[in-house]
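Notes to accompany the following structure.
What follows is an incomplete set of chains from the complex, kept in their original frame.
The chains carry the letters A and B, assigned in the order they are written, with residues numbered from 1 in each.
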Amino acid sequence: MSKSPFDHLRRALTHGATTPELDGVRADLDRAERCGLAEVVYCQGKTPDAVLSACRRLLTRNSQVLATRCTPEMAEQVGVALRDDGFEIRFETGTLVVRDPHAPAPDAAGSIGILTAGTSDWPAASVAKLVAQSAGCTVHVFQDCGVAGLHRLVEPLEALIEADVAAIIVAAGMDGVLPSVVAGLIDIPVIGLPTSTGYGHGGSGEGALTTMLQACAPGVAVVNIDNGVGAGAMAALIAKRVNRG
Amino acid sequence: MSKSPFDHLRRALTHGATTPELDGVRADLDRAERCGLAEVVYCQGKTPDAVLSACRRLLTRNSQVLATRCTPEMAEQVGVALRDDGFEIRFETGTLVVRDPHAPAPDAAGSIGILTAGTSDWPAASVAKLVAQSAGCTVHVFQDCGVAGLHRLVEPLEALIEADVAAIIVAAGMDGVLPSVVAGLIDIPVIGLPTSTGYGHGGSGEGALTTMLQACAPGVAVVNIDNGVGAGAMAALIAKRVNRG
């Protein structure tokens, strides 16, 4: 029987199926199944206890969880507890990756590329990488390809074409120029990921976001400033479609 | 020999190959070849003569051209001249579609979906449809699925799942809520197309754009307000990748 996007809603409406409430929270435990992406816990402004509890709740039905915007201290505290629970833990550029070692790896889901304009774009790009990898994608990363030294773009872009990636995430802050240049050169979908670098007028990523929204070259869509989760999710969904054929 | 995104640039740098200048304009005649999308002439603020001349120049190397933001009067004037030149002409919701009848149809490039929240979203969505069609995509359109009457969304969304579309463009103005709701239900890439409807604070599409950038559900990327060309191009590039396998 074909799967409908409304299956959960229909069940709720017809069978009175309630969403279980744990610790006063009505978590959506089946999003991974419905949308094909790992669950993400956003740590900023939360206590380690709250993050730990959210991770545990999600891990009852998911085999992996990402905790983003996680300080090293929080990663330490939450990670130790989850390792004691038997999970595999990895901490990378502010993201805690938690996996059930007994669960099967996610199905291979094609490959994507990530380009960054400068080193400051890495924190946001790194989240995108981890989200895409957790969805089963192979991720090809090339850093520091900003247009202030245009020749640096040649090798990475030819390599991504060679790898036949399904989509390219281009992360850039300040003037956010790189996605426009890339999209003018290729026929692969470009996902612009503006990052909150830059100061003064248009700082904090607003300038980069605007540039990407105004991109003359077609084939660019954009996520919000520093929204690495969104960029990785979008790229992964495209790659999964492509991979499925 | 494998194709590189830098082929044109390399040729310019090594052979001194110049971009032909016609009527004082250094048009990029090969973008369609490089990026796989039909060329678009943006009519607003141009005279019919300028539009006609731009179309003719592009048609020397391309088999189709879209002239967007075209008034009926301009469409009439430009269309008659191009029909006299032997081209096939169609005018649809402000876009003039020009095709060389002797050129082969574009290769089939998979299918995409378009959902609109209300009737005012159609002008922008229509451009997206034509751009995707001109790239060879089959386009499934469902209008008036806004969340003010949520039940209207059921049938269209199930139909798009059934059609196995590669991506869904969701056009919405005012509160721009529809992409958030759709992305929470499916695992297909959603391209948010904010439209310039709505008035007061957040009017002219700024509210809709912001909503889509802030979407909680992952799997949404956004183009600029009323940028139907960008939405259609992004969806077509995804569909072409998927179709190629």
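As a convention for this text, a contact is a pair of C-beta atoms (placed from the backbone, for glycine too) under 8 Å apart; a residue touches a chain by one contact, two chains touch by 3 or more.
Since we're looking at a predicted model, the values are computed, not measured.
Number of identical chains making up the complete complex in this structure, 2 of which are shown: 8.
Going forward, only the chains that are shown with their structure count from here on.
Between the Cα centres of subunit A and subunit B there is a gap of 26 Å.
On the subunit B side of its complex with subunit A, the touching residues are 2-6, 9, 31, 34-37, 40, 131, 154, 157-158, 161-162, 166-167, 183-189, 191, 209, 213-215, 217-224, 227, 229-231, 233-234, 237-238, 240-242, 244-245.
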